[in-house]
Structure formats: C-alpha cells, structure tokens
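I'd like to ask you about the structure that follows.
In this view, the complex is presented without one of its protein chains, the others remaining in place.
Letters A, B and C mark the chains in the order given here, with residues in each chain numbered from 1 onward.
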Amino acid sequence: MSTDLDAMYQEIILDHYKNPLHKGLRDPFQAEVHHVNPTCGDEVTLRVQVADGLVSDVSYDSVGCSISQASASVMADLLIGKPVEEAMAVHESFLALMQGRGSVEPDEDVLEDGIAFAGVAKFPARVKCALLSWMAWKDATAQALEEKP
Amino acid sequence: MSTDLDAMYQEIILDHYKNPLHKGLRDPFQAEVHHVNPTCGDEVTLRVQVADGLVSDVSYDSVGCSISQASASVMADLLIGKPVEEAMAVHESFLALMQGRGSVEPDEDVLEDGIAFAGVAKFPARVKCALLSWMAWKDATAQALEEKP
Amino acid sequence: MAATLEGLLPELEVIRKDFPILARTVAGGLPLVYLDSANTSQKPQVVIDTMVDHLERHNANVARAMHQLGAESSEAFESARDRVAAFIKAPSRDEVVFTKNASEALNLVANTLAWARGPLAVGEGDEVVITEMEHHSNIVPWQLLTERTGATLRWFGLTEDGHLDTSNIVDLITERTKVVSLTWVSNMLGTVNPVAEIARRAHEVGAIVVVDASQAVPQIPVDVVASGADVLVFTGHKVVGPTGIGVLWGRRELLEQLPPFLGGGEMIETVTMQRSTYAGIPHRFEAGTPPIVEAVGLGAAVDYLDHIGMENIHRHEQAITGYALDGLATVPGLTVLGPLQATQRGGAISFELDGVHPHDVAQVLDARGVAVRAGHHCAKPAHQRYGVQSSTRASSYLYTTPAEIDALVEALEYTRSYFKVG
Partner (left out) sequence: MAATLEGLLPELEVIRKDFPILARTVAGGLPLVYLDSANTSQKPQVVIDTMVDHLERHNANVARAMHQLGAESSEAFESARDRVAAFIKAPSRDEVVFTKNASEALNLVANTLAWARGPLAVGEGDEVVITEMEHHSNIVPWQLLTERTGATLRWFGLTEDGHLDTSNIVDLITERTKVVSLTWVSNMLGTVNPVAEIARRAHEVGAIVVVDASQAVPQIPVDVVASGADVLVFTGHKVVGPTGIGVLWGRRELLEQLPPFLGGGEMIETVTMQRSTYAGIPHRFEAGTPPIVEAVGLGAAVDYLDHIGMENIHRHEQAITGYALDGLATVPGLTVLGPLQATQRGGAISFELDGVHPHDVAQVLDARGVAVRAGHHCAKPAHQRYGVQSSTRASSYLYTTPAEIDALVEALEYTRSYFKVG
C-alpha cells in the first residue's frame, strides 16, 4: 500500500513542494497565461520570457497540491536557460512520461528531477496536477514566440 | 394464444368496425373536437349536440384501427339520446373497465355492446385506441355545456 | 432455401445465444420472433455483464473522484469514448460527446446554433434544410430553432419510389442555407440517402451538414470523415447498447465554436457568481454526471459489433432484407413503402396490408410471437407524403434468421385469414 504512495511522494517532490524554485511573478515577460484544473480548482499564473532562442525566464504564481506545486518548481528550474527547441523536447518527454500510465522509463539526462514524477503517472487523476504548469508553459511560450518571432 | 386475441376481437367489435354507426359529421352541433393518438396517429373529429339536458347527437369522422373505430361506433350508439348525466356515468364506467387491466367485471346493463371491449383492457397499448373517441366525446360535451348552460 | 442464403452471418446460431432475450417465449409459449430492432435492438450478454461488473465492482463518479474506484470508473468511462471514436473513425476522441440519446444530440446542435453568435448564428433570412423522410427527432428541433430565431425551414421532398428528390438541390441549398440536416438511412422507408453528395453541395454554400445516423450506424461501417458530415449522431440502444446514451460526433473546429448547451458540473473551467468559463470539448457539452454505466455498456456494445465486423453485419442485413422483401411480395394485398431493392435500403421494412389496420396486424402478429411496430414510427410527414396514415414495420438485425422472416410471412397470411380479407 505505501509503496505506491511513496513512489508518488518522492523526497524530491516534497522538497520542491516545501521550497519551490522560481515562484513569484517576475519581469520582464512576453507572455502571461492563467491555467486552471477544472476538476479541483488548482491554478497557475505563469510568465515566459524568450530571448535569442532561449527560454530566458519562467516565473509563476500558483495554488495547488504538492504534485502541481512541485511540478511547477521542477519545470521552471529545468527549462530556464534552455534553447526553446530543447525545452520543447523536454516538455514532450515529460508529457510522454506522465501519459504512460507507469510504463514509460524516464530519461534522467533529459528530465533531471522530473523523473521523480514517474510514480504519479500511475494515478490518472493526479496526472493533470503534474501537467498543469507544463501545459501553461507551452501555451505561454507559443504566445511569446508569436509576439517575437 | 388465440384466446386472448379472440377475447379482443369479439364478433361485436368486428361488426361495428365493418359497419360503423353514426359515422360521418352531422349538423347541428355545439362543439367539435379533434383528438389524436400521438403514438400511432389514429384520429377522430367528433361533434356533440346537447339539448334539454340530453345528448341529442354525436357524430364523428375517424381513421384508425378496428378497436378505435368500433369503439366510436359503440359509444355514439350508446350515448345518443341519453341524459348528459347518465352519459357521463356510462363514460366513467367504460373508463373504469378499460383501465382495470382485465380485472373489472363489465356491467352489461350500463355498457351494452361496450362490454365487448373487456378483452382489450388486457392490452395496455390498445386501451388508448379504445378510449380515443370516448375522450373526445367528454371533451366536446364539456365544451358544449359551457356554450349552453 | 433459407439455409443457403448468401451473406448470412456464418455462426448465426452461436450469435443468437449471445442474446438472452432471444431464448424467451411469448404469447403463451411461442418462441419470440423479434422484428422491431429499428425501434430498439436487443443486448448481448457481454454488454449486460460489463454493466453489472461496473456497478458491482467499479462504481464511482468520474472526473471528480481521486480515489481508486474513481480512477477505475473514469478509466472505464473515458476508454468507452476511445472505443466509440475508433468505431466511427473519428479523427479525435475529443470530438465524441456523450448525450442521452440521438434526439438530445440533434437538439444540442439546434439549441447551440440558436444561441451562437458570429458566422454560425442562425437568424432571419437564414434557412435550414431537412427532408420529408426525417424522424420527428430531426424535424422538431429545427422547427423550434427556425420559429425561435425567425429563420426559415425548407425540405427535400420525396419521389414516388421512396427516394429523396434531389432534382431541386440547387434551389434548395443556397447561400442562405446555414444547416442541412438529414437522415442517412430512413427508419420508415429504409432508404439510404446520398449523404456525401448532398454534403458536397452544402459545403459549397458554406452550410453545416448534420447527419442523423441512428439507423445507419447499427448497419453500415461508418467513417465520419468520409461521410461528409460536420456533425453525426446516433443512439446507444440501437447498436446493442443500453438506453440512456447517445453519441454526437462533430468536427473539432465546429464544436469549438459552439456556445454551451446545458450548464453545470463538469462542463466548466471556472465558476464565479458573476460569470463562468467553460471547459474544452467534449466536456463542455456534458453537463452534470454523465451516463457512466451506459457509456461503459456502449463501449462493450461497439466492441461486440467490431468483433463480428460491421462489413459482415451489413452483408447479413442485406441478405435478410432481400429475403424479407421476397417473402413479403408473396403476401396478397401487401404493399411495401420505400425502395424495393435490398441494396438501396436498410433493414427496416414498412408496409400496408389491404383491409387491415397496422395496429390489428401487429396485434395478430404478436399473438403468433412476432414482434413488429405499428403506427407512424415517428415519421408522420413521410407517411403523409404517401397518403398513408400508419404502417406496420418489420426490422431485422444481426441476430435475425431467415426462419424468422418465414414466421413473419406466415403470420401475415394468418392475419389476412383472421380478418377475412382477400
């Protein structure tokens, strides 16, 4: 019983939850989006700045459960400073992990702390929590790129 | 198998079906109504004339199955010439017979040929056929009485 | 003769064993001959068992529940959507909306168009085109829409031999046309309509094409994109699934432009007392607790049909329909309404029998164990078109045998003798 639970609530996740990185909205930004998880009401406001083909900043403000908070923290830390294309690939990789129902082997080289979410993939109801900020990031980045080609 | 069928299609009913009484719209009339059985489309247009507290005339035009046609014929023949109050009592009695699911013993003194419909009461889908013209008569009579108190 | 009929499902007797009700006797001991499948189909054991298993072991509300039962139930519900999407070859599962029946699905379209703003809005001067052979469920919603918005309702007439009269298509479907809604297969005449051809004309003038596939999906392999439809609807209980569930498929771009239909739980993104925003498709159109166990049953139903194969079912229907048309032609005084070639029609055959009202036909047939429908089959205008007040309809499905058609024909002969006609 506690094995699945412990697989979900990895130390890494609880650490990011208690001490989230990059939390708090920052300037400058090219796009800001607001995403909501309709079933539970978890929310994130997220800003993205893109410069010279790099994700130069990601900042956010959010309310939500440990999984959604930790996921935002891990994501921001992972993507800031990456070339947009590479960040998109990381996004894809995280998406594949979360939608894999526990059958996808995470690649630590790509996802770093993100591999801690592998245990969440077994709980369909929580997958949305883990993806909330990632989806917001993708949306905001798309907007930022439209703004500034 | 044929017992129930024969109980429904009594000779009397088939006779009235082939040779309906009082069919064809007549003048004078105080009220005319048009009733439809929504499930099958059977229709009746029915006229009522009330004079001196008597149902002085009932005439009708109708399309429909043997049961609905025979029932209109039996009804018109039974009610024409009766005091309105007595006709209403006959109506009540026929209604009770048809809604009794086969458990009501018909009173031949009141219903005359109408007792032939006792077998129909066992077929809920056909009860509406048998009642179509009776309901139209009640409606028309109520209108006629309003017209002419 | 019957035994050698070409196109019959090979393991028909085995298939029949899947349907518990077919073992019933009626009318005091006679075997049931169920020829009312266009009204509702019977259910195979696997559909019933799947529903029971869900209720006994996995029942919980969906989407909202985080616990194990909730996860199981959501998984079962959403995977039913996947299966239905695959069954009708929908490009995306999100384009599959669960409704309570086909009627609600048609009303969903008509209602949301009534409130739509922008290019989809239907108003004065606009026209909606239907046909004279529609089921009431594809007439009344459009009457309500056009009455309420001041638009005009127009329709294709019918030819003497039961086809759509498309000779005036260019006058009927014009720049003013906003919606063309038509049945793929008529539930009364059996006619199979040239949906793709009509859709082509409709799309030329920028109209939306709504296809009522209630009688098509049970019988024909359906590819929603190939059909030409923008929206296509059908109903669970006619495809060996339960009542209480229907399906609306719609092209994503169209569905995404439609305003909400019913408001409530599950269809929202966020709610404040002042205003709400709405979820994406398909959930935007699924207010409240959806038909969960019904979706699960429908998933099992389409799996069952897929397992037998829709091509095979279609061939079986054609064989039985041809056999029935031949059999009915031998009954004196019997006139079939609609096309007389099996290849031009679906498996519902409506007919008149001289001198006997359809109610009385159905009653006598019922006393012989043969279940058919009598009345206007929710297609009053089509009956009126042919000057017929009501008709008797025999309709087959994948479990129907030639012997059952023989029983029908025999019972019709008996009916004639019972009512002493001819």
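In this section, contacts are C-beta pairs under 8 Å (C-beta built on N, C-alpha and C of every residue); 3 or more make two chains touch, one makes a residue touch a chain.
Small disclaimer: the values here were computed from a predicted structure and weren't measured.
Undergrad: Could you tell me which of the visible chains the hidden chain touches?
TA: Contacts of the unshown chain, counting the full complex: A, B, C.
Undergrad: Contact with the hidden chain only, please: which chain B residues?
TA: Where chain B meets the chain not shown: residues 36, 38-39, 41, 123-126.
Undergrad: Where does chain A touch the missing chain, residue by residue?
TA: Listed in rising order, the touching residues are 1-2, 4-5, 8-9, 14, 39-43, 63-68, 123, 126, 129.
Undergrad: For review purposes, identify every residue of chain C that touches the missing chain, sorted by number.
TA: The missing chain touches chain C at positions 20-21, 24, 26-27, 32, 34, 36, 39-40, 42-43, 47-48, 51-52, 55-61, 64-70, 100-104, 106-107, 110-111, 115, 132, 135-141, 143-144, 148, 153, 155, 235, 237, 242-246, 260, 262-268, 270-273, 275-276, 287-294, 359, 362-363, 365-366, 370-375, 377-378, 380-381, 384.
The rule we apply is simple: only the chains that are shown with their structure count from here on.
Undergrad: Applying the contact rule given earlier, which two chains have the most C-beta pairs between them?
TA: Here the largest contact count links B-C.
Undergrad: Using the average of all C-alpha atoms in each chain as its centre, how far is it in Å between chain A and chain C?
TA: Inter-chain centre distance comes to 44 Å.
Undergrad: How many angstrom lie between the centres of chain B and chain C, each centre taken as the mean Cα position?
TA: Centre-to-centre distance between chain B and chain C: 37 Å.
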